[in-house]
Structure formats: structure tokens, C-alpha cells
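Only a part of the assembly is drawn; its chains keep their places, and the rest are absent.
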Amino acid sequence: MRLINQKPGVAFAAFLTALPFALALIAYAIGSDIRLSANPSDKLLPAPSTILSTAERLLTEPDKRSEQILFWKDTWASLVRLLLGVGISAFLGTVVGLLIGLLPHVRSTLAGFVAVLSMIPPLALLPILFIVFGLGELSKVVLIIIGILPFLIRDLSSRVLEIPREMIVKAETLGATSWVIAIRVALPQLMPRLIQAVRLSLGPAWLFLIAAEAIAADQGLGYRIFLVRRYLAMDVILTYVIWITALAFVMDWGLRVLSRKAFPWTESTL
Amino acid sequence: EEKTEFKVAWSIYVGWMPWGYLETSGIMDKWADKYGIDVEIVQINDYVESINQYTAGAFDGVSATNMDTLSIPSGGGVDTTALIVGDFSNGNDAVIVKDGDLAALKGKPVNLVELSVSHYLLARALDSVGMKESDLDGVINTSDADMIAAFATDDVEAVVTWNPLVSSILEDPSATKLFDSSDIPGEIIDLMVVNTETLADNPAFGKAMVGAWYEVMGLMAAGDEAVLTEMAEASGTDLAGYKAQLASTEMFYDPAAAVAFTKGADLPTTMVNVAEFLFDKGILGEGAPSADFVGVEYPDGATSGDAGNVKFRFDTTYMQMAADGAL
Amino acid sequence: MSFVTVDNIFQSYGNRPIIERVNTTIDEGEFISIVGASGCGKSTFLRLLLAQETPTRGEIRIDGKPPAKEPGLDRGVVFQRYSVFPHMTVRENVVAGECFRRPWGRFFGTERKAALGRADETLARIGLDHVADQYPATLSGGMQQRLAIGQALAAKPRVLLLDEPFGALDPGTRLSMHDFLTELRAETGMTVFMVTHDLEEGFKLGDRVLVFDKPRWDPTDPNAYGATITYDFDARDGGIPFQKIKEETNVLQPA
């Protein structure tokens, strides 16, 4: 039987899914063990047990100075920035995407400009950003926006352009104005794609958030990682990395579920 | 112009930790209230960014070294005054190798934060054995945040960096310190610099800053463990670690000592050396015709460099007030 | 009196003429079938009738009014696909036929209730009341087209334009759609233009059948000339005899 037709059973499939995770864990444990047996105070690959106890400490013990649990404070600070940045980008991306997609004049004006903007590496512009937007929360949110907005605009406007012309014409024959076409035909059909696009841009958003926090912040997940990197506190870094990964995963999954639940009409059940 | 709200930036470094304590303990607010102003002290993760921000006008003052002040704000045309001479590095910056001596660096690459005081220290270290940077296999710009990890890789033979990284790296049994800032005492100076114009228009700003600073210096000199512990933790280490870093820092707890150092005869020599180093690396900008392009003024009114383009001033007025108990 | 006047229409894309010298007049309530080879410009002609495009030369007037500049309430349309809104339920799609002309594209309050009631009546008439709360994607192709027609009619257009409305349906469904359309027409007495690939369908449904073809042909450049109405059949009496040509044709006779 051809390989492409050989399917694993349910139990074997579950085993296969778990396999690479287990292998990665074992490989890490062995690597850590080798380094630790050579140098017991090696910090690079802390033993899994060390990471666990560090994680427990981070999650439960309040900071002596501020009496707060830094881990949750960092998480909260980062999440607020991330959600603000992504939320504002999603909103602007939708509005500008609709305008570009629907109105030929706006399209002529902005499409080329946004295409060029999307090629600018935002990290290189950090100094200017910080000057213009200050060093407060705003600049971090703005970096996220600058980083993902051009992509969102391009993606969403091209989706608006993909709406069959027939549908727009149909709406026109029903007496719809440009405004009604925007809010009742284009916008609702854009929504599932918006969620898709937001899912795709969450990765870059985290990246920009971490980069911004590395340079100017006094709390946040990225800030903490860069702070303790100076001491190579890999147990803390790994805890934070695992946490960020988990957060990213949950967000992605949540958006996927939301998309399925909120837009039943995207499923072709025939 | 006159104003009542001021912002200063600082970044984490052993000699600047008091700034964080000033803000969290309320001592800064106390002194600001005394002079009827408001001073906000902002911590910035990235040292260079904090100086850039100051240069661009986002802050009225910033913690910086003498060298970076000369190259960034002064070189950028922002007339800047050293309000507080806090300390000089006395072993905090070091050249560390895996084996060999300075002469053995010949033909090897060195990892450091390029164009920083580390770079300057390396130049001075090579001077001391009659070598030049071109004798090396180049320098590799390496972020300070990754210096420890970098030293742990096989590619890296030598690094130049500062504390607390130095002490972490030296924990590695293979690491040897070849040269450190105690070999060139008084050349790497940690300052609080402020905009000259702002200071001139608002003497209250200078008074509040200096007054608050020396109150904390008093606590530190007295060995107040609670204060030191708080600074230690803010810098990500513990009390013992922080004390070890302080040991290689020549803190001027006493304003009189700071005044004396600033008025000392060695400072102009140091600044000329630094200016030459900066010019040599092209850091003073392509517009700079010579190392003398930027003028530096000393407490006695003497200048080095271009007297017509003085952008960096060492001013002991406020520290003297503190020494005199006049604040 | 003629209701739709097509006056010497030319349409070119770039340098390429698609249709040329199209003239005809249509009475109110006539059902016009349009047939012709693939790519000859039937859909283009429909787009001109719809005012989705402006002809290069010539004018189309409805009821003597000045030529429309863009599609509007007086012309309803159903395309082969994409004629219903996938993100609205079947009922909402019908309501859309009435409420899209409003500032917010919606009805509110009692007006909304009344519209929902009318929609349910329409749905009952077009036999879709049992799927009123489903989304179009869950309907079969035939049901979708029925919905599209119902929606277009809810807007009460004066002219209905159909571009191969049954082209994607299988033969059985197609037949039942013919009955559906015939019924609706009898009820409303609307003026209808229908493009179709299927001659039989054209003659079965139409009062007149317009045939589009290229009367002139340049063997070195097949795209040099556009198509026009070459035959205009009277298809009443069930379309038999098919050969009753209503007016003089545009076929050029060998000289």
C-alpha cells in the first residue's frame, strides 16, 4: 500500500503527536545533564527540575520591593500593550482596507504607499519612533502598529477587492449607497478574514513587543527576558518563553474558535 | 525657558542605581517639593537609547559617561553640563580573555560593544603594550545583553565589558582578567548630565537633583543595608553581588571629593584622550574636522578643544553647594 | 410605446471592439432572451443595460429617462453566481432587497417587523420558507438562484436582467426553475432580459430572442470587429415556429 494511503490508528496517531515533544524534552534533559555534570553551576541549560522550581517561585512569590508578583505584572503589562497594538491595528486595517478596496480614488492614493511602507524594517526606525512617540506605553503600542498595520491593510484590502464584483453590483441594484455597501456587504464578509489576518500577525506583534520592551520599559515579558539575559538566568528566560508560547497558542486557538463560532456562514455545509 | 516639570532618564548600572532608589523611595519628590518643582526619574532599559532620547530633547537630563556625553549630545550640538560627577570606574570595566596575555590578542577578534567605553578601554589596554586596534583580527560588535552567552561560545576568545557582566563572566574558571579600568583610574567617569540651558534657566532643578542625590550618597556611605539591598535587587543581583560591584567603583559619596576630582588637573588630559579616540573612530561625525571640534569647559573656565564651540561643561557649582550644606 | 431604447451602442475594451451598432427597442413587459457564441459580448451588453459600464458610443434609455450612470433601483440583476449575500440568512437576503436603500442599509423597529413579515411571504411564494434561517452556502444551487431572483424582485425593479441564471444547474433543477420564472413573470409582468447559452431555454422562456454575432469578419484578425444583433426572433406561441424573424436583420449579404 502506498505511504500516502497508510493512516495511523487513533491511538498510534496520539502517540505520534506526543513523540516529538517527548523527544525534544529528552534531548533537552540530556543536554542539560551533560553541561551540568561538566560544570554544576552552568546557567545555560538549567535542569528541568530547576526550571520547574524557578517557575513556581516566579508564579507565586511576590517581589520584595513592590510586593507584587512580577510574573503577573509583566504578563499584564505585555498583554495590554499587545492587545492595544493589535486591536488598534485591526481597527485601522479594517477601515483603511475597506476604503482602499472599495474606493478607486483612495486605492490610487494609498495602495502604492502602503506597499512601500510595508517593506520598511520597523526595527531600524526605533530611534525615530521613540522620539516622536516618547518612551511610554504609546511607543510600544505604536511599534506594534507600525509593524503589522501595513500587512493588515494590504491583506484586507486585497480581500475586499476579491469580493465578486457581481455582489457589489447586486447591492447597487438594491439601491445601496457606497456607505451601505461598505457596512453591509464588504465589512461582514471581511470579518472572518480579519480574524485570519490577526492570527497571522500575532507572531510579528509579539516580536515587535519584545523588541520594544527590550529597549525601553520597566515591566513586561520582553523587558524581563532582556533584563535577566544579562545574567544568563536561563531558568527565568525559559519559563517566560514557555509562557509566551502558551499565551500565543491560546490566542491563536481562541481566534480560530471565534472565527468558527462567529461566522457560521463561512462553512459550506452543502 | 523656566518650567517646573523635569524628566531625567537613567539606565541600570552600579553607579547609577541610586537614581532608581531616589524615585521609589520618594527622596526625589521630597527635594523637588522643597524647590517647588516636579522631577520624574525614568528608567530606560537601553543605555544608548536613553542618551539618544536626551539628545533629541525628550529628557532634561540623563545618566551617562564622560565619553558618551562628548560623542552623542555634545557632538550633536546639545550644550550639556555635568551636574553630578557620581563616580569613576575603578575596575568595573575589564578586558577578559580565555587565555594568554594582552600581547597574545594579536590577530584575534575581540567582542565588545563597539564605540562604547569598552572600546575605549581596549584602546587604552592595547596602548599599554604598544599595540593598535589594527593588530587585532577586528572587533565584533556584541550586545551587552548577550555578552555572557557570547563568552560561553567557542568562537569568542576575548571580551571587553562592564559590570555586572564582568563578575558573571569571571565566575567562569576559564576567564582571565587582563586589564581593567583600575589601570586607568579616573578616565571612565559616570555622570548625571543635564541640558545647560535648562539648568541655567532653572537653578532649582540643579539644586533639587544634587540635594536628593547626596542624601542617598549619605545613606550608602553609612552602609544602610536596606537601601543597598533595594538597589541590588533592582539591578538583578543580591546584596553581596552589589557590594562587590561597588568595590570596583570609586563612588564620590562626599560632594567635596567630587568637586575636588572635577577640578583636578587630570580631567582635561582624560577628555582630550577621549576626544581623540572618538575622532579616530569617526564618532564625532563626518562634519568634525578634528578631534578638537567640540569644546569642553572645566570648572575653572579653562577649555580644551574648540573654545568657540563649547558643548560640554563640567560645573561644580551645585556639588559645591552640597558640599557647603547650602541646599 | 417603447420602454427600453437601445440606440446605436458601441462598446470597446482598449482598441478591441466587442459590440457595435446595436439598436433595438423593447416594450414594457417583454421577455427578451439573448443568445450567441461564447465571448461574443452578451454579458457586456447586459452590463450596459445595467449601467454597470457606460458604452463607448450610443445611449440606452429606460422609460425615456436620461441614460443611467450606474446600477440602481430600477434595474434588478441575477448573475450565474454570487448573486446572494453569503453572510446573511435566507430571510435577511430577502429583506436586503428592501432595506439596502436606507441610510444604514437596515430597518429598525416596527418597520423591521413589517419587512420580516413581507420577507416570509416572499419566501413562502418562492418555496424557501423552510430554510429561512439558513445561510445560502447550505442551499443547493437551484435554491440559491431562486433566492437571488426573489431578492431582486423584493426591490421591485422595473427591468430584470439575468445573466445565465441557470447555467450552473443540473437539467432537472433547470426545468423547475423555468416553471418558477414563468410563474413569477406572469404575476409581476416585469420586463426581463435573460442571457443564456441554451437556445432551447431562450426560445422556451423568451417573447423575443436576440442573437448576437459578428456580422463582419476579418480573417487576419478575428478581433477586428464587434458583435451585434444579427437576428431578432419572435418566440411567442411557445417559440414555434422558431424561424419567425421579427425585424430586418443586420447580417450583411454578400454583395
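Labels A, B and C are assigned to the chains in the order they are written; within every chain, residues are numbered from 1.
Keep this in mind: a residue touches a chain if its C-beta (ideal position, glycine included) is under 8 Å from a C-beta of that chain, and two chains touch if they have at least 3 such contacts.
Predicted model only: the values in this text are computed from it and were never measured.
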- line: Total copies by chain kind, whole structure file, are A x2, B x1, C x2
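Here is the rule we use: only the chains that are shown with their structure count from here on.
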- line: Note: chain C sits from chain A at a C-alpha centroid distance in Å of 47
- prompt: Taking each chain's centre as the mean position of its Cα atoms, how many Å separate chain A from chain B?
  reply: 38
- line: Among chain B residues, those touching two or more other chains are none
- prompt: What positions in chain A touch 2 or more of the other chains?
  reply: none
Task: Flag every residue of chain C that touches chain A in the complex, lowest number first.
output: 50, 52, 70-73, 75-77, 79, 81-89, 96-97, 100-106, 135-140, 148, 151-152, 155, 157
Message: So in the complex, the part of chain B that touches chain A is made up of which residues?
response: 9, 12, 24, 42-46, 49-50, 52-53, 56-58, 144-149, 152, 164-165, 168, 171, 230, 233-234, 236-237
Query: If you look only at chain A, which of its residues touch chain B in the complex?
result: 41, 44, 63-65, 126-127, 130-131, 134-135, 213-218, 223, 226-232
